[in-house]
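Handing you this structure, nothing more for now.
As you look at this complex, bear in mind that one protein chain is not there, while each of the others sits in place.
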């Protein structure tokens, strides 16, 4: 276990370094680069531009710039937003909770629905329910999240008026219901793709287990079918699903960005788009890094949890 | 204990498996029928879409850029504009089809590029193995850590968007899965005898890679490529919807939705039709990929 932990951590650190190199490279090598916003300001002379570049350290060789940037990154100095001069970490930290809240709600929804659909599909294999849910999942995977968001707004906000069309809360309404009311539509929209993913994986994980000998043993004990499925099949089938939770994080984060845009949800995704618009390079860079970090930590945790809950891995 | 005359009870296992054998239960046949049908339907839909997008505009008496202020926001299925018109009175159907040309072209081109890149990297990583292979695959992992929408946007925002650059960007963020599939496939193939046989016969590494390994990995690559078209079409839609992709007045399904957003209440058809086109296109490729996966017996998950 300790060895597994150490090697998995080392792997994550290596990935972290690679991730930072890629992120740094992407924004520096792209045409325009971090100087793009200043080049657009009218009346800015070449000398002034050079001065700004010097002040920002942009005239130094790239590897050096990277090293300085990365070492500052490690100590939590992620630079300042070009837009309002706030520290990048503070800017992101202000928006992160909204994103995590949205993602958390969507994951909970997706796991509950997806697992239920997948289990039922596997237990009643080839039934009408199974065929329809499998095909439905495929269609759900093909629906663009933003369009589904627009349709949801059109139906539930514009036509029916049941749900608010966007934002996280109504000004002046601090009630819990107010929050939940605003959360329903974006969480459902973000969850759609994940429901499809989870039901597909859950179904095939269940089918991998359902014909195994120990399931027959459980039936031979005279257990009710419900207990056989939940206690014996599902308990084995959901182990690989924990890893899936980690693997799905990038998709979920990407979906959150789009969902936040459609529902004007004040999270990190919207911040990312706004910052792109302003060429606010440090914030864009910061969000890229934070999302990659979230993914790294998420998959690390998923692997660790997966190892802890699987008794076969718990060797000394 | 030896039991020489007694074969393992394979037939019994097959009979006892809860999986229905070919043509057994009626609902099982329905299942396969539908699955198969969906792949066939997907293929038909793709063909129809290609045909419509390239021939359709020639048959419609409107230009995608023709502005007719008197007929703004004409509703669908009433009057000469079958799918209605947008805020400038442009015919929605012809715009949808022209946008389809762009979206499908980007989808296929990005698929070709990312499949080529992914196959090359996966091939080298899988065949070389060792440090080179590990390094390449760690790079794949690292790129996969970034949510692809974030990466796409970050790249798109710093590049002048047109069909070529958008294709490049989508390919740049879409080759990793193919690389993984190919690398895994090559590694299992490499363990088999024919690779060794070829090497013993003095074949060069490049020859072995291209002629022996690649040929045997074609099935999974085709499946992955098909699913990659679906992802590329979606990716284009996302970037264009968010304003960093194909720019007006050129239409793509994504930027038509971006435009439709502000008229959602008054002209919902502007949002509904492009979204349906995307969904149908993406679902078609997904169904075909799924059907191919079964047909080619390739366990590829993207």
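The first chain written gets the first letter, and so on, giving A and B; residue counts start at 1 in each chain.
As a convention for this text, contacts are C-beta pairs under 8 Å (C-beta built on N, C-alpha and C of every residue); 3 or more make two chains touch, one makes a residue touch a chain.
We take it that contacts and distances are computed from a predicted model.
Matching "ABC transporter ATP-binding protein", "tRNA modification GTPase MnmE", "Ethanolamine ammonia-lyase large subunit" or "Thiolase family protein" against the UniProt entry of the left-out chain gives the name "ABC transporter ATP-binding protein". The chain that is not drawn here is touched, among residues A:182, A:232 or A:270, by A:232.
Among A:85, A:160 or A:220, only A:220 touches the chain left out of the display. In the full complex, chain A contacts the hidden chain through residues 212-214, 216-224, 227, 231-232, 235-236, 239, 310-312.
Note that only the chains that are shown with their structure count from here on.
In this assembly, the C-alpha centroid of chain A lies 21 Å from the C-alpha centroid of chain B. The part of chain B that touches chain A in the complex is made up of residues 17-20, 25, 27-28, 30-31, 34-35, 38, 138-139, 141-151, 153-155, 157-160, 230, 234, 237-238, 241-242, 244, 254, 257, 260-261, 264-265, 268, 271-272, 274-275, 278-279, 282-283, 286-287, 290.
Taken in their complex, chain A has these residues touching chain B: 14-15, 18-19, 21-23, 26-27, 30-33, 36, 125-128, 130-131, 134-135, 138-139, 141-148, 150-151, 153-154, 158, 210-211, 249-255, 257-258, 261-262, 272-273, 276-277, 279, 284, 287-288, 291-292, 295-296.
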